[in-house]
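Complex shown without one protein chain; remaining protein chains in place.
Our next item is chain A:
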(Lines give C-alpha, C1' and ligand atoms only; values in the text may rest on other atoms or scores of the structure.)
Protein backbone atom coordinates (compact mmCIF):
# COMPACT_ATOMS: atom_id res chain seq x y z
CA UNK A 1 0.00 0.00 0.00
CA UNK A 2 1.19 3.51 -0.72
CA UNK A 3 0.67 6.55 1.46
CA UNK A 4 -2.48 7.66 -0.30
CA UNK A 5 -4.15 4.26 -0.01
CA UNK A 6 -3.29 4.13 3.63
CA UNK A 7 -4.68 7.60 4.31
CA UNK A 8 -7.82 6.83 2.38
CA UNK A 9 -8.29 3.58 4.30
CA UNK A 10 -7.58 5.38 7.55
CA UNK A 11 -10.41 7.84 6.93
CA UNK A 12 -12.80 4.89 6.82
CA UNK A 13 -11.69 3.34 10.11
CA UNK A 14 -13.88 3.65 13.20
CA UNK A 15 -12.62 2.37 16.54
CA UNK A 16 -15.06 2.02 19.38
CA UNK A 17 -15.94 0.22 22.61
CA UNK A 18 -19.27 -0.57 24.11
CA UNK A 19 -19.75 0.56 27.68
CA UNK A 20 -22.65 -0.56 29.80
CA UNK A 21 -23.66 -1.65 33.23
CA UNK A 22 -23.58 -5.39 33.79
CA UNK A 23 -26.76 -7.00 32.33
CA UNK A 24 -27.69 -4.01 30.23
CA UNK A 25 -27.07 -5.98 27.08
CA UNK A 26 -23.54 -5.19 26.01
CA UNK A 27 -22.57 -8.68 24.90
CA UNK A 28 -25.84 -9.22 23.06
CA UNK A 29 -25.37 -5.96 21.21
CA UNK A 30 -21.84 -6.96 20.29
CA UNK A 31 -23.20 -10.22 18.89
CA UNK A 32 -25.82 -8.39 16.81
CA UNK A 33 -23.19 -6.07 15.41
CA UNK A 34 -21.06 -9.05 14.45
CA UNK A 35 -24.07 -10.61 12.78
CA UNK A 36 -25.03 -7.48 10.92
CA UNK A 37 -21.55 -7.05 9.54
CA UNK A 38 -21.46 -10.73 8.51
CA UNK A 39 -18.37 -11.34 10.55
CA UNK A 40 -19.60 -14.83 11.16
CA UNK A 41 -21.67 -17.44 9.48
CA UNK A 42 -24.78 -18.49 11.33
CA UNK A 43 -23.09 -21.75 12.20
CA UNK A 44 -20.28 -19.96 13.99
CA UNK A 45 -22.62 -17.79 16.02
CA UNK A 46 -22.66 -18.69 19.65
CA UNK A 47 -24.28 -16.43 22.15
CA UNK A 48 -21.97 -13.84 23.64
CA UNK A 49 -19.19 -14.59 21.31
CA UNK A 50 -16.62 -12.23 22.66
CA UNK A 51 -16.62 -13.80 26.11
CA UNK A 52 -14.18 -16.53 25.20
CA UNK A 53 -12.97 -17.79 28.56
CA UNK A 54 -15.05 -20.56 30.13
CA UNK A 55 -15.19 -18.51 33.26
CA UNK A 56 -16.62 -15.55 31.41
CA UNK A 57 -19.38 -17.62 29.85
CA UNK A 58 -20.20 -19.32 33.13
CA UNK A 59 -20.42 -16.16 35.11
CA UNK A 60 -21.94 -14.14 32.30
CA UNK A 61 -19.32 -11.44 32.67
CA UNK A 62 -16.53 -10.12 30.53
CA UNK A 63 -13.12 -10.10 32.11
CA UNK A 64 -10.59 -10.06 29.33
CA UNK A 65 -10.46 -7.56 26.52
CA UNK A 66 -11.21 -8.69 23.03
CA UNK A 67 -11.09 -6.84 19.78
CA UNK A 68 -12.62 -7.66 16.44
CA UNK A 69 -12.35 -6.15 12.96
CA UNK A 70 -15.58 -5.73 11.01
CA UNK A 71 -16.48 -4.45 7.54
CA UNK A 72 -19.59 -2.35 7.29
CA UNK A 73 -21.18 -1.04 4.10
CA UNK A 74 -22.80 2.23 5.16
CA UNK A 75 -25.76 3.99 3.59
CA UNK A 76 -23.34 6.37 1.86
CA UNK A 77 -22.19 3.36 -0.18
CA UNK A 78 -18.71 3.30 1.33
CA UNK A 79 -17.22 0.31 3.13
CA UNK A 80 -15.93 1.12 6.62
CA UNK A 81 -13.55 -0.84 8.79
CA UNK A 82 -14.73 -1.08 12.38
CA UNK A 83 -12.69 -2.22 15.32
CA UNK A 84 -14.88 -3.17 18.22
CA UNK A 85 -13.01 -3.46 21.51
CA UNK A 86 -14.92 -5.22 24.23
CA UNK A 87 -14.83 -3.96 27.81
CA UNK A 88 -15.57 -5.59 31.14
CA UNK A 89 -18.57 -4.33 33.08
CA UNK A 90 -17.74 -5.08 36.70
CA UNK A 91 -16.57 -2.45 39.17
CA UNK A 92 -13.37 -4.40 39.85
CA UNK A 93 -12.28 -4.03 36.25
CA UNK A 94 -12.54 -0.31 35.72
CA UNK A 95 -8.86 -0.43 34.99
CA UNK A 96 -9.32 -2.73 32.01
CA UNK A 97 -12.05 -0.46 30.73
CA UNK A 98 -9.68 2.48 30.75
CA UNK A 99 -7.19 0.40 28.76
CA UNK A 100 -9.60 -0.45 25.99
CA UNK A 101 -10.92 3.09 25.86
CA UNK A 102 -7.41 4.35 25.19
CA UNK A 103 -7.44 2.37 21.95
CA UNK A 104 -10.68 3.96 20.66
CA UNK A 105 -12.06 7.21 19.33
CA UNK A 106 -15.63 6.49 20.31
CA UNK A 107 -17.83 4.59 22.70
CA UNK A 108 -21.32 3.21 22.39
CA UNK A 109 -23.06 3.85 25.71
CA UNK A 110 -25.74 1.24 26.34
CA UNK A 111 -28.38 2.07 28.93
CA UNK A 112 -31.21 -0.28 29.87
CA UNK A 113 -34.55 1.32 28.95
CA UNK A 114 -36.18 0.02 32.11
CA UNK A 115 -33.45 0.33 34.68
CA UNK A 116 -31.84 3.57 33.61
CA UNK A 117 -28.37 4.74 34.52
CA UNK A 118 -26.51 2.71 37.10
CA UNK A 119 -23.55 3.64 39.24
CA UNK A 120 -21.19 1.65 37.07
CA UNK A 121 -22.48 3.21 33.85
CA UNK A 122 -21.66 6.59 35.23
CA UNK A 123 -18.14 5.63 36.23
CA UNK A 124 -17.37 4.21 32.77
CA UNK A 125 -18.92 7.10 30.91
CA UNK A 126 -16.75 9.54 32.82
CA UNK A 127 -13.73 7.44 31.94
CA UNK A 128 -14.70 7.67 28.26
CA UNK A 129 -15.26 11.41 28.46
CA UNK A 130 -11.87 11.80 30.17
CA UNK A 131 -10.34 9.95 27.22
CA UNK A 132 -11.99 12.45 24.81
CA UNK A 133 -14.12 9.75 23.27
CA UNK A 134 -17.19 10.55 21.19
CA UNK A 135 -20.19 8.97 22.93
CA UNK A 136 -23.01 7.31 20.98
CA UNK A 137 -25.90 6.81 23.42
CA UNK A 138 -28.13 3.77 22.91
CA UNK A 139 -31.26 3.03 24.91
CA UNK A 140 -31.51 -0.74 24.86
CA UNK A 141 -34.25 -3.24 25.67
CA UNK A 142 -37.02 -0.95 24.45
CA UNK A 143 -39.17 -4.01 23.81
CA UNK A 144 -39.45 -4.76 27.53
CA UNK A 145 -42.93 -4.06 28.96
CA UNK A 146 -41.34 -1.96 31.70
CA UNK A 147 -39.25 0.09 29.26
CA UNK A 148 -39.49 3.87 29.64
CA UNK A 149 -37.10 5.26 27.01
CA UNK A 150 -38.11 8.88 27.49
CA UNK A 151 -37.35 8.80 31.20
CA UNK A 152 -33.98 7.21 30.45
CA UNK A 153 -33.30 9.77 27.72
CA UNK A 154 -33.86 12.54 30.29
CA UNK A 155 -31.66 10.73 32.77
CA UNK A 156 -28.79 10.56 30.28
CA UNK A 157 -29.09 14.30 29.75
CA UNK A 158 -29.60 15.28 33.41
CA UNK A 159 -27.28 12.90 35.17
CA UNK A 160 -24.44 12.52 32.65
CA UNK A 161 -24.95 15.78 30.78
CA UNK A 162 -24.85 14.22 27.30
CA UNK A 163 -27.07 15.26 24.41
CA UNK A 164 -29.37 12.28 24.08
CA UNK A 165 -31.78 13.72 21.55
CA UNK A 166 -30.39 11.38 18.87
CA UNK A 167 -29.99 8.38 21.17
CA UNK A 168 -30.83 5.19 19.29
CA UNK A 169 -33.81 3.29 20.63
CA UNK A 170 -32.79 -0.33 20.29
CA UNK A 171 -33.35 -3.89 21.32
CA UNK A 172 -30.23 -5.94 20.78
CA UNK A 173 -32.14 -9.08 21.63
CA UNK A 174 -34.87 -8.40 19.04
CA UNK A 175 -32.45 -6.90 16.53
CA UNK A 176 -34.09 -3.47 16.60
CA UNK A 177 -32.02 -0.34 15.89
CA UNK A 178 -28.74 -2.12 15.12
CA UNK A 179 -28.36 -0.43 11.73
CA UNK A 180 -28.97 3.02 13.26
CA UNK A 181 -26.23 2.35 15.76
CA UNK A 182 -23.80 1.39 12.97
CA UNK A 183 -24.71 4.51 11.00
CA UNK A 184 -24.16 6.73 14.02
CA UNK A 185 -20.77 5.13 14.57
CA UNK A 186 -19.85 6.08 11.00
CA UNK A 187 -21.16 9.63 11.38
CA UNK A 188 -20.14 10.53 14.92
CA UNK A 189 -16.99 8.59 15.77
CA UNK A 190 -13.99 10.38 14.26
CA UNK A 191 -11.53 8.54 12.04
CA UNK A 192 -8.15 7.93 13.66
CA UNK A 193 -5.58 10.69 13.32
CA UNK A 194 -1.95 9.78 12.80
CA UNK A 195 0.72 9.59 10.16
CA UNK A 196 1.32 6.21 8.49
CA UNK A 197 4.86 7.30 7.51
CA UNK A 198 5.89 8.52 10.95
CA UNK A 199 7.96 6.27 13.24
CA UNK A 200 5.84 3.40 14.62
CA UNK A 201 3.85 4.01 17.78
CA UNK A 202 1.62 1.12 18.79
CA UNK A 203 -0.04 0.82 22.16
CA UNK A 204 -0.11 -2.63 23.79
CA UNK A 205 -3.51 -2.74 25.41
CA UNK A 206 -3.55 -6.42 26.27
CA UNK A 207 -1.59 -9.59 25.70
CA UNK A 208 -1.70 -13.30 26.18
CA UNK A 209 0.77 -16.13 26.08
CA UNK A 210 0.53 -18.82 23.44
CA UNK A 211 2.65 -21.92 23.84
CA UNK A 212 3.55 -21.96 20.11
CA UNK A 213 3.75 -18.30 19.18
CA UNK A 214 5.03 -16.79 22.41
CA UNK A 215 3.52 -13.55 23.61
CA UNK A 216 0.62 -12.32 21.50
CA UNK A 217 0.38 -8.55 21.97
CA UNK A 218 -2.94 -6.83 21.30
CA UNK A 219 -2.05 -3.48 19.81
CA UNK A 220 -3.54 -0.28 18.51
CA UNK A 221 -1.39 1.50 15.93
CA UNK A 222 -1.34 5.24 16.56
CA UNK A 223 1.42 6.29 14.13
CA UNK A 224 3.45 4.48 11.47
CA UNK A 225 3.11 0.99 9.99
CA UNK A 226 4.30 -2.41 11.13
CA UNK A 227 4.95 -5.45 8.89
CA UNK A 228 6.24 -8.99 9.25
CA UNK A 229 10.03 -8.89 9.36
CA UNK A 230 10.20 -5.39 10.91
CA UNK A 231 12.60 -4.93 13.77
CA UNK A 232 10.72 -3.48 16.72
CA UNK A 233 11.58 -2.18 20.18
CA UNK A 234 9.53 -2.12 23.38
CA UNK A 235 9.97 1.40 24.66
CA UNK A 236 9.65 0.63 28.38
CA UNK A 237 11.92 -2.43 28.47
CA UNK A 238 14.17 -1.57 25.53
CA UNK A 239 13.95 -5.18 24.31
CA UNK A 240 14.09 -5.68 20.52
CA UNK A 241 12.36 -8.32 18.42
CA UNK A 242 11.62 -9.23 14.84
CA UNK A 243 7.95 -9.30 13.94
CA UNK A 244 6.81 -12.79 12.93
CA UNK A 245 3.11 -12.17 12.47
CA UNK A 246 0.64 -9.29 12.38
CA UNK A 247 -3.10 -9.57 11.94
CA UNK A 248 -6.57 -8.78 13.07
CA UNK A 249 -9.39 -10.67 14.74
CA UNK A 250 -12.39 -11.20 12.50
CA UNK A 251 -13.01 -12.55 15.21
CA UNK A 252 -10.83 -15.48 14.12
CA UNK A 253 -7.22 -14.45 14.30
CA UNK A 254 -6.36 -13.61 10.68
CA UNK A 255 -2.88 -12.60 9.46
CA UNK A 256 -2.62 -9.41 7.40
CA UNK A 257 0.38 -8.01 5.57
CA UNK A 258 0.67 -4.97 7.79
CA UNK A 259 -0.99 -2.95 10.50
CA UNK A 260 -1.15 0.77 10.09
CA UNK A 261 -2.68 3.88 11.66
CA UNK A 262 -5.98 3.12 13.33
CA UNK A 263 -5.64 -0.64 13.11
CA UNK A 264 -6.43 -2.74 16.12
CA UNK A 265 -5.00 -6.23 15.96
CA UNK A 266 -2.26 -8.50 17.17
CA UNK A 267 1.46 -8.85 16.77
CA UNK A 268 3.80 -11.72 17.57
CA UNK A 269 7.59 -11.60 17.51
CA UNK A 270 8.78 -14.84 19.10
CA UNK A 271 8.72 -13.14 22.48
CA UNK A 272 9.39 -15.88 24.99
CA UNK A 273 9.63 -13.91 28.18
CA UNK A 274 6.32 -12.59 29.37
CA UNK A 275 8.04 -9.77 31.24
CA UNK A 276 9.32 -8.26 27.99
CA UNK A 277 5.95 -6.95 26.90
CA UNK A 278 4.09 -4.81 29.32
CA UNK A 279 0.51 -3.84 28.82
CA UNK A 280 0.50 -0.07 28.38
CA UNK A 281 3.94 -0.03 26.76
CA UNK A 282 4.55 1.45 23.31
CA UNK A 283 6.06 -0.53 20.44
CA UNK A 284 8.26 1.41 18.01
CA UNK A 285 10.85 0.72 15.28
CA UNK A 286 14.18 -0.61 16.46
CA UNK A 287 15.94 1.99 14.34
CA UNK A 288 14.76 5.59 14.06
CA UNK A 289 12.04 4.90 16.58
CA UNK A 290 9.65 7.38 18.11
CA UNK A 291 11.10 9.82 20.59
CA UNK A 292 8.30 9.73 23.13
CA UNK A 293 6.14 6.76 24.14
CA UNK A 294 2.36 7.00 24.25
CA UNK A 295 0.96 8.02 27.61
CA UNK A 296 0.10 4.39 28.49
CA UNK A 297 -1.90 3.75 31.57
CA UNK A 298 -1.83 4.74 35.14
CA UNK A 299 -0.82 1.62 37.02
CA UNK A 300 -3.68 0.86 39.32
CA UNK A 301 -2.88 0.00 42.91
CA UNK A 302 -4.48 -3.10 44.35
CA UNK A 303 -7.10 -2.51 46.99
CA UNK A 304 -7.33 -5.99 48.44
CA UNK A 305 -4.60 -8.40 49.49
CA UNK A 306 -4.67 -12.03 50.36
CA UNK A 307 -2.28 -14.93 50.70
CA UNK A 308 -2.30 -17.63 48.02
CA UNK A 309 -0.73 -20.92 49.04
CA UNK A 310 -0.51 -24.20 47.12
CA UNK A 311 -2.11 -27.01 49.09
CA UNK A 312 0.70 -29.19 47.86
CA UNK A 313 3.82 -27.30 48.97
CA UNK A 314 5.78 -28.86 46.09
CA UNK A 315 3.77 -26.68 43.71
CA UNK A 316 5.18 -23.39 44.95
CA UNK A 317 7.20 -22.83 41.78
CA UNK A 318 4.26 -23.78 39.57
CA UNK A 319 2.24 -21.17 41.40
CA UNK A 320 4.91 -18.56 40.78
CA UNK A 321 4.86 -19.35 37.06
CA UNK A 322 1.08 -19.20 36.98
CA UNK A 323 1.08 -15.79 38.63
CA UNK A 324 3.73 -14.53 36.22
CA UNK A 325 1.69 -15.65 33.25
CA UNK A 326 -1.46 -14.06 34.59
CA UNK A 327 0.37 -10.86 35.44
CA UNK A 328 1.31 -10.55 31.77
CA UNK A 329 -2.13 -9.36 30.78
CA UNK A 330 -3.33 -8.28 34.17
CA UNK A 331 -0.94 -5.63 35.33
CA UNK A 332 -3.19 -4.81 38.27
CA UNK A 333 -2.23 -8.14 39.79
CA UNK A 334 0.66 -7.87 42.22
CA UNK A 335 2.41 -10.57 44.16
CA UNK A 336 5.40 -11.23 46.31
CA UNK A 337 6.52 -14.35 48.16
CA UNK A 338 5.59 -14.72 51.79
CA UNK A 339 5.80 -17.42 54.41
CA UNK A 340 3.19 -18.57 56.83
CA UNK A 341 3.89 -20.83 59.79
CA UNK A 342 0.63 -22.59 59.11
CA UNK A 343 0.66 -22.75 55.32
CA UNK A 344 4.30 -22.74 54.34
CA UNK A 345 5.51 -20.88 51.27
CA UNK A 346 3.10 -18.83 49.20
CA UNK A 347 2.45 -15.37 47.83
CA UNK A 348 0.83 -12.25 49.17
CA UNK A 349 -1.20 -11.00 46.23
CA UNK A 350 -2.85 -7.69 45.56
CA UNK A 351 -6.14 -7.39 43.65
CA UNK A 352 -8.47 -4.67 42.46
CA UNK A 353 -11.37 -6.15 44.33
CA UNK A 354 -12.95 -9.34 45.50
CA UNK A 355 -14.21 -10.49 42.11
CA UNK A 356 -10.77 -9.95 40.67
CA UNK A 357 -9.39 -12.07 43.48
CA UNK A 358 -11.90 -14.87 42.94
CA UNK A 359 -11.23 -14.89 39.23
CA UNK A 360 -7.50 -15.13 39.59
CA UNK A 361 -7.92 -17.88 42.14
CA UNK A 362 -10.26 -19.81 39.85
CA UNK A 363 -8.03 -19.34 36.83
CA UNK A 364 -5.04 -20.67 38.73
CA UNK A 365 -7.00 -23.71 39.86
CA UNK A 366 -8.50 -24.41 36.44
CA UNK A 367 -5.93 -23.33 33.91
CA UNK A 368 -2.85 -24.27 35.90
CA UNK A 369 -4.36 -27.13 37.96
CA UNK A 370 -2.97 -25.94 41.27
CA UNK A 371 -5.18 -26.40 44.32
CA UNK A 372 -5.00 -23.30 46.45
CA UNK A 373 -5.59 -22.10 49.95
CA UNK A 374 -6.67 -18.49 49.92
CA UNK A 375 -6.47 -16.55 53.14
CA UNK A 376 -9.10 -14.00 54.01
CA UNK A 377 -8.67 -10.73 52.14
CA UNK A 378 -7.19 -7.74 53.87
CA UNK A 379 -6.64 -4.10 53.01
CA UNK A 380 -3.44 -2.15 53.70
CA UNK A 381 -3.45 -0.66 57.17
CA UNK A 382 -1.31 2.30 58.15
CA UNK A 383 0.11 1.67 61.58
CA UNK A 384 1.66 4.64 63.39
CA UNK A 385 3.98 3.38 66.09
CA UNK A 386 4.55 5.06 69.46
CA UNK A 387 8.01 6.08 68.28
CA UNK A 388 6.43 7.94 65.37
CA UNK A 389 7.43 5.52 62.62
CA UNK A 390 4.85 4.24 60.16
CA UNK A 391 4.32 0.65 59.14
CA UNK A 392 2.18 -0.57 56.22
CA UNK A 393 0.45 -3.83 57.05
CA UNK A 394 -1.12 -5.89 54.26
CA UNK A 395 -1.19 -9.15 56.19
CA UNK A 396 -3.03 -9.19 59.52
CA UNK A 397 -0.52 -11.58 61.05
CA UNK A 398 2.15 -8.89 60.64
CA UNK A 399 0.29 -6.41 62.80
CA UNK A 400 2.78 -5.14 65.42
CA UNK A 401 2.41 -5.65 69.16
CA UNK A 402 -0.48 -3.46 70.43
CA UNK A 403 1.73 -1.92 73.12
CA UNK A 404 3.92 -0.37 70.45
CA UNK A 405 1.05 1.01 68.38
CA UNK A 406 0.00 4.62 68.73
CA UNK A 407 -2.88 4.38 66.27
CA UNK A 408 -4.07 2.46 63.21
CA UNK A 409 -5.50 4.08 60.12
CA UNK A 410 -7.52 2.27 57.51
CA UNK A 411 -8.51 3.14 53.93
CA UNK A 412 -11.96 4.58 53.31
CA UNK A 413 -13.92 4.68 50.10
CA UNK A 414 -16.59 7.00 48.84
CA UNK A 415 -19.39 4.61 47.96
CA UNK A 416 -22.12 5.69 45.57
CA UNK A 417 -25.27 3.62 45.42
CA UNK A 418 -28.24 4.14 43.13
CA UNK A 419 -31.59 2.50 43.70
CA UNK A 420 -35.35 3.05 43.62
CA UNK A 421 -36.36 5.16 46.63
CA UNK A 422 -38.18 2.22 48.29
CA UNK A 423 -34.79 0.84 49.27
CA UNK A 424 -33.28 3.96 50.84
CA UNK A 425 -33.96 2.62 54.33
CA UNK A 426 -32.37 -0.76 53.62
CA UNK A 427 -29.28 0.81 52.04
CA UNK A 428 -28.77 3.22 54.92
CA UNK A 429 -29.15 0.47 57.48
CA UNK A 430 -26.58 -1.65 55.67
CA UNK A 431 -24.12 1.25 55.42
CA UNK A 432 -24.51 2.05 59.13
CA UNK A 433 -23.81 -1.61 59.97
CA UNK A 434 -20.66 -1.34 57.91
CA UNK A 435 -19.41 1.65 59.90
CA UNK A 436 -20.39 4.02 57.09
CA UNK A 437 -20.58 7.80 57.40
CA UNK A 438 -23.50 9.38 55.58
CA UNK A 439 -22.44 12.06 53.08
CA UNK A 440 -25.21 12.81 50.62
CA UNK A 441 -28.49 11.74 49.11
CA UNK A 442 -30.02 13.03 45.89
CA UNK A 443 -33.05 12.27 43.79
CA UNK A 444 -32.13 11.56 40.16
CA UNK A 445 -35.80 11.60 39.17
CA UNK A 446 -39.06 11.07 41.08
CA UNK A 447 -38.29 7.50 42.01
CA UNK A 448 -34.54 6.95 41.81
CA UNK A 449 -32.09 8.02 44.45
CA UNK A 450 -28.34 8.30 44.61
CA UNK A 451 -26.83 7.82 48.07
CA UNK A 452 -23.25 8.54 49.03
CA UNK A 453 -21.46 7.13 52.08
CA UNK A 454 -17.91 6.97 53.28
CA UNK A 455 -17.21 3.40 54.33
CA UNK A 456 -14.04 1.59 55.41
CA UNK A 457 -12.69 -0.36 52.45
CA UNK A 458 -12.29 -3.44 54.64
CA UNK A 459 -16.08 -3.55 55.06
CA UNK A 460 -16.58 -3.27 51.32
CA UNK A 461 -14.21 -6.06 50.39
CA UNK A 462 -16.01 -8.62 52.47
CA UNK A 463 -19.48 -9.14 51.16
CA UNK A 464 -20.89 -5.66 50.92
CA UNK A 465 -21.97 -5.95 47.32
CA UNK A 466 -23.81 -9.23 47.90
CA UNK A 467 -25.57 -7.79 50.91
CA UNK A 468 -26.49 -4.65 49.02
CA UNK A 469 -27.98 -6.76 46.26
CA UNK A 470 -29.94 -8.97 48.62
CA UNK A 471 -31.30 -6.09 50.71
CA UNK A 472 -32.50 -4.23 47.60
CA UNK A 473 -33.78 -7.24 45.63
CA UNK A 474 -30.98 -6.64 43.15
CA UNK A 475 -32.08 -3.13 42.25
CA UNK A 476 -29.17 -1.19 43.72
CA UNK A 477 -26.02 -0.49 41.76
CA UNK A 478 -22.77 0.43 43.36
CA UNK A 479 -19.48 2.10 42.62
CA UNK A 480 -16.66 3.22 44.85
CA UNK A 481 -13.42 5.13 44.84
CA UNK A 482 -10.66 5.29 47.38
CA UNK A 483 -10.56 8.59 49.29
CA UNK A 484 -7.75 8.10 51.79
CA UNK A 485 -7.03 6.92 55.31
CA UNK A 486 -8.83 7.60 58.59
CA UNK A 487 -7.94 6.47 62.13
CA UNK A 488 -10.01 3.56 63.51
CA UNK A 489 -10.09 1.54 66.72
CA UNK A 490 -8.76 -1.64 65.18
CA UNK A 491 -7.35 -4.74 66.81
CA UNK A 492 -5.85 -7.97 65.55
CA UNK A 493 -7.79 -11.12 66.32
CA UNK A 494 -5.85 -14.38 66.40
CA UNK A 495 -7.35 -17.82 66.00
CA UNK A 496 -5.94 -20.80 67.86
CA UNK A 497 -6.56 -24.36 66.75
CA UNK A 498 -5.71 -26.98 69.33
CA UNK A 499 -3.99 -24.22 71.34
CA UNK A 500 -1.72 -23.29 68.43
CA UNK A 501 -1.98 -19.88 66.83
CA UNK A 502 -2.74 -20.17 63.09
CA UNK A 503 -1.25 -17.07 61.51
CA UNK A 504 -3.20 -17.49 58.29
CA UNK A 505 -6.47 -17.13 60.18
CA UNK A 506 -5.66 -13.84 61.92
CA UNK A 507 -7.76 -10.85 60.94
CA UNK A 508 -8.18 -7.18 61.81
CA UNK A 509 -11.45 -6.14 63.37
CA UNK A 510 -12.97 -3.01 64.87
CA UNK A 511 -12.74 -3.18 68.66
CA UNK A 512 -16.48 -2.64 69.11
CA UNK A 513 -17.32 -5.70 67.01
CA UNK A 514 -14.46 -7.89 68.20
CA UNK A 515 -16.32 -10.13 70.66
CA UNK A 516 -19.25 -10.67 68.37
CA UNK A 517 -17.07 -11.52 65.38
CA UNK A 518 -14.81 -13.73 67.47
CA UNK A 519 -17.82 -15.78 68.49
CA UNK A 520 -19.15 -16.01 64.95
CA UNK A 521 -15.86 -17.15 63.52
CA UNK A 522 -15.09 -19.83 66.09
CA UNK A 523 -18.57 -21.28 65.52
CA UNK A 524 -18.14 -21.06 61.79
CA UNK A 525 -14.79 -22.85 61.95
CA UNK A 526 -16.32 -25.53 64.15
CA UNK A 527 -18.81 -26.24 61.36
CA UNK A 528 -16.27 -26.04 58.54
CA UNK A 529 -13.46 -28.15 59.95
CA UNK A 530 -14.35 -31.83 59.89
CA UNK A 531 -14.03 -33.89 63.01
CA UNK A 532 -10.57 -35.21 63.70
CA UNK A 533 -9.65 -38.26 65.71
CA UNK A 534 -9.27 -36.04 68.77
CA UNK A 535 -11.14 -33.09 70.19
CA UNK A 536 -9.95 -29.74 68.83
CA UNK A 537 -10.56 -26.53 70.77
CA UNK A 538 -10.91 -23.34 68.69
CA UNK A 539 -10.20 -20.02 70.37
CA UNK A 540 -10.34 -16.41 69.26
CA UNK A 541 -7.90 -14.14 71.07
CA UNK A 542 -6.94 -10.49 71.17
CA UNK A 543 -3.37 -10.45 72.39
CA UNK A 544 -3.29 -12.92 75.31
CA UNK A 545 -6.98 -12.61 76.01
CA UNK A 546 -9.33 -15.34 74.80
CA UNK A 547 -12.57 -13.70 73.71
CA UNK A 548 -14.46 -16.68 72.27
CA UNK A 549 -14.13 -20.43 72.12
CA UNK A 550 -15.72 -23.45 70.58
CA UNK A 551 -14.88 -27.13 70.19
CA UNK A 552 -14.76 -29.57 67.31
CA UNK A 553 -15.77 -32.88 68.78
CA UNK A 554 -13.68 -35.96 68.14
CA UNK A 555 -14.67 -38.19 65.25
CA UNK A 556 -16.83 -40.99 66.61
CA UNK A 557 -17.76 -43.16 63.67
CA UNK A 558 -16.61 -43.50 60.11
CA UNK A 559 -17.02 -46.94 58.73
CA UNK A 560 -18.90 -48.24 55.77
CA UNK A 561 -21.57 -50.62 56.99
CA UNK A 562 -22.89 -52.06 53.79
CA UNK A 563 -21.65 -54.76 51.55
CA UNK A 564 -23.14 -53.37 48.31
CA UNK A 565 -23.91 -56.84 46.97
CA UNK A 566 -20.28 -57.52 46.19
CA UNK A 567 -19.64 -54.19 44.51
CA UNK A 568 -16.10 -53.84 45.77
CA UNK A 569 -15.17 -51.24 43.15
CA UNK A 570 -17.76 -48.97 44.64
CA UNK A 571 -16.33 -49.45 48.11
CA UNK A 572 -12.89 -48.64 46.78
CA UNK A 573 -14.16 -45.49 45.06
CA UNK A 574 -15.80 -44.32 48.24
CA UNK A 575 -12.60 -44.76 50.19
CA UNK A 576 -10.63 -43.08 47.41
CA UNK A 577 -13.01 -40.14 47.54
CA UNK A 578 -12.62 -39.80 51.28
CA UNK A 579 -8.88 -39.96 50.88
CA UNK A 580 -8.94 -37.40 48.07
CA UNK A 581 -10.97 -35.05 50.29
CA UNK A 582 -8.21 -35.24 52.87
CA UNK A 583 -5.57 -34.42 50.30
CA UNK A 584 -7.38 -31.17 49.59
CA UNK A 585 -6.97 -30.20 53.20
CA UNK A 586 -4.01 -28.50 54.75
CA UNK A 587 -2.33 -30.02 57.74
CA UNK A 588 -2.00 -27.21 60.26
CA UNK A 589 -0.13 -28.55 63.26
CA UNK A 590 -2.00 -31.75 63.99
CA UNK A 591 -5.30 -30.55 62.51
CA UNK A 592 -6.50 -31.06 58.93
CA UNK A 593 -8.14 -27.87 57.75
CA UNK A 594 -10.18 -27.56 54.54
CA UNK A 595 -9.78 -24.67 52.08
CA UNK A 596 -13.07 -23.03 53.01
CA UNK A 597 -12.01 -22.55 56.60
CA UNK A 598 -9.41 -19.99 55.61
CA UNK A 599 -12.14 -17.96 53.99
CA UNK A 600 -14.47 -18.27 56.98
CA UNK A 601 -13.66 -14.78 58.13
CA UNK A 602 -14.81 -13.51 54.75
CA UNK A 603 -18.31 -14.89 54.88
CA UNK A 604 -18.61 -14.07 58.55
CA UNK A 605 -21.52 -11.71 58.05
CA UNK A 606 -23.87 -14.35 56.65
CA UNK A 607 -25.10 -15.26 60.06
CA UNK A 608 -25.80 -11.82 61.44
CA UNK A 609 -27.29 -10.19 58.40
CA UNK A 610 -30.82 -9.04 58.96
CA UNK A 611 -32.84 -10.30 56.07
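Keep this in mind: a contact is a pair of C-beta atoms (placed from the backbone, for glycine too) under 8 Å apart; a residue touches a chain by one contact, two chains touch by 3 or more; residues count from 1.
By our rule, contacts and distances are computed from a predicted model.
Q: One chain of this complex is not shown here; going by its UniProt record, which of these names is it: "Heme chaperone HemW", "Isoquinoline 1-oxidoreductase alpha subunit", "Phosphate-binding protein" or "Cytochrome aa3 subunit 2"?
A: Listed in its UniProt record, the absent chain's protein name reads "Heme chaperone HemW".
Q: Need a quick check: the contact residues on chain A for the chain that isn't drawn.
A: 531, 533, 553, 555-569, 571-572, 575-576, 578-579, 582
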